[in-house]
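All protein chains of the complex are present and in place, except for one that has been dropped.
This part shows subunit A:
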Amino acid sequence: MNENLQHRIRKYLLKALHFVALFIAMAIICVPGLWVVLNSFRPTVEIMAKPPVWIPNELNLDNYRAMFGAVGEGGVPVLQYFTNSLIVSVTSTLIAILVGMAGGYAFARYSFKGKAGIFIGLMLTRAVPGVSLSLPLFIVMAKTGLIDTHLGLILVYVALNVPFTIWLIDGFFRQVPIDLAEAAEIDGCTRWQAFWKVEFPVARAGVASAGIFAFLTSWNEYALASQLTRSTFSKTMPVGLRDFTSEFTINWGGMCALAVLMIIPALILTFIVQKHLIAGLTFGGVKG
């Protein structure tokens, strides 16, 4: 057998191995998600079956029907939770992005006293585990009467997200050459116009990715929300999942159905801005 053929065979084998490895990795990542989706369409008997039933015998929408049904029959105020989640996530994301843009731009463009210190301080807040904040936050919110309100949760999420958005957006504005703003100023722009017409559009991908990360953090957050919300009027969807647990039983099917509803908006959003997200994350590698 000649040498070239050997090498070619080895190349194909390596490639095949590569795909197998990728498949295994993807399976590990995706199976829990698919399991949730699958379970949302199956009766509890099948979900709880041991050994697990991989190929479903019966798929139906019972869990969804029950979830949207009356309270006594396994119904959950899904729409209310969804609205709460949406209000809290969208508002906190918008604020975090606005603050992040102002802060990120300032860190990227201006030098001021204590700049490095403030920046490190902001980053350090990320090192604090979120759960450890739950008790202090609970006390503060209780004293200020913000417990069980949208506003309380929004404030918490803004605080959680702002250091991150500042950090991310700062990185993106650093990549935008300062000459662009100067050229715009010479072309007749005010400082403000130069920002909105030139620097912002160029860094838009970065702002979009910061926005998605902030939105997903707020949308998925459970630990703090479970402490700071009590009633239907402020519970977010992750907290709403707990409605399916009762003293002796857990309604896995219903929980999965709500989880699917929770995943969908996040998935759609990520899909829409996917182009920006990837462009944003690889911004530094692309020369404009």
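Quick notes on this one:
In this section, a contact is a pair of C-beta atoms (placed from the backbone, for glycine too) under 8 Å apart; a residue touches a chain by one contact, two chains touch by 3 or more; residues count from 1.
By our rule, contacts and distances are computed from a predicted model.
Only one of "Carbon-monoxide dehydrogenase small subunit", "Cytochrome bo(3) ubiquinol oxidase subunit 3", "sn-glycerol-3-phosphate ABC transporter ATP-binding protein UgpC" or "Methionine biosynthesis protein MetW" fits the UniProt record of the hidden chain, and that name is "sn-glycerol-3-phosphate ABC transporter ATP-binding protein UgpC". Only one of A:Val37, A:Leu180 or A:Ala266 touches the absent chain when the whole complex is considered: A:Leu180. Of the candidate positions A:Ala159, A:Cys189 or A:Ala223, contact with the unshown chain belongs to A:Cys189. Subunit A residues in contact with the hidden partner, per the touch definition given at the top, are 177, 179-180, 182-190, 193, 197-198, 201-202, 204, 287-288.
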